[in-house]
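Working notes, structure below.
Up next, chain A:
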Amino acid sequence: MAEILLRATDIVAGYVKDLPILKKVNIEVKKASLTLIIGPNGAGKSTFIKAIAGVVPVTSGQISLSGQNITGIRPDQMAQHSIAYVPQSDNIFRALTIRQNLELVLRKSKNGPARIAEMFTRFPPLAGKQAEKAGTLSGGQRQMLAVAMALAVDPLLILMDEPSAGLSPKAAQEVLQLARDLTSQGVTILLVEQNVKQAMRLADHCYILAEGRNQHDADASILLDDPIVGEIYLGGKRTNVS
Partner candidate 1 sequence: MMGLISYLVFFITIASILAIAVLGLNLQWGNTGLFNGGVVAFFGAGAYGTLLLGGDPQSDHIGGFDLFYPLALLGGAVAAGVLAWVVGRLTLHLRHDYFAIATFGVAVTFENVMRNAEGLSGGAKGLRGFTRPLEAFVNNGFTYNVLFLLVVTSLLVCTYLFLERLIRSPYGRLLRAIREDEIAACSLGKKPDRIRLTAFITGSCIVGLAGGLYATFYAFVSPQDVLPTLTFQLWAMLIVGGAGNNRGAIFGTFLIWGAWSASGWGLSRFAPVEVQLYTGTMQFILIGLVIVGMLLWRPQGLFPERLVVSQSGCKSK
Partner candidate 2 sequence: MIQSLADGILVGAILSLGAIGLTMVMHILRFANFSHAELLSIGAYSALVFDALFSGILPILANKIGPFSMTWALTLSMFCAMGVTGLSAMLIDRFVFKRIREKGDELSMVFASFGVAMIIRNVLGLIFGLKSQLYSNDIVFAVMISSDPMLLIKPDQVFVLLAALLIMLVLHFVLSRTTFGYALRAVAENPSLAEVSGIRLSRVIALVWIIGGCLAAAAGVFYGLNNHINPVIGRDLVLPIFAATIVGGIGSVYGAVLGGFIVGIAANMALLVLPSGYSPAVPFMIILALLLVRPHGLFGEPQT
């Protein structure tokens, strides 16, 4: 049984006090796994990721990473806690060059130049354009840069919010495959996706959220053929599965 890296217990969170979007969410993420969160619009998937990243305040509950309490960290301290977060859209700085984007996230790192070189070896399309403004990249390459920026700080856990949104089917598949490949190198990934079928084929474990609560969870391979998934996505009102 693999070790649990991230554990979130009874999370209540939201932008406005007394109006929680997450009413009670529990998840566990195994080390070096690809864990997927799906659910209908407004289920609180993105909010949950943002609560872990410290972007949305957590009202109650606890989040721990390798047994260390990380509830309510400041978003700018994520890297110190070995977490990286790839937001859904606008996840690169268009006005900066590709190299500057990477230098920016690594500005406190001791071996910045080495890490940047490593990222360019890993992502050759970026290396060729390192002096160009990031705003000139194609959609797929932007996601690649965003992932590179997350990976550059050498995190244990990467939080990804719909990385395939707005991409062509081919580019979407590439980005999801990239996430899968990272886990085989020991990185843990928590992924929110709308591209359910595609993501589920690659994921290890899958959580379904609805209306700010856990609905169901199981191995992704099992859920892939489960009628429940379709039911929730068609808007069926299923209150409690367990």
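Candidate entries met the following condition: all candidates are chains of the complex that A comes from, given by their letters.
Rule of thumb we're sticking to: a residue touches a chain if its C-beta (ideal position, glycine included) is under 8 Å from a C-beta of that chain, and two chains touch if they have at least 3 such contacts; residues count from 1.
Every value quoted in this text rests on a predicted model; they were computed, and no experiment measured them.
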{"item": "Options 1 or 2 - which one, within this complex, touches chain A", "value": "2"}
{"item": "Candidate 2-facing residues of chain A, complex", "value": "53, 55, 74-79, 85, 87, 90-96, 100, 103-105, 107-108, 149, 153"}
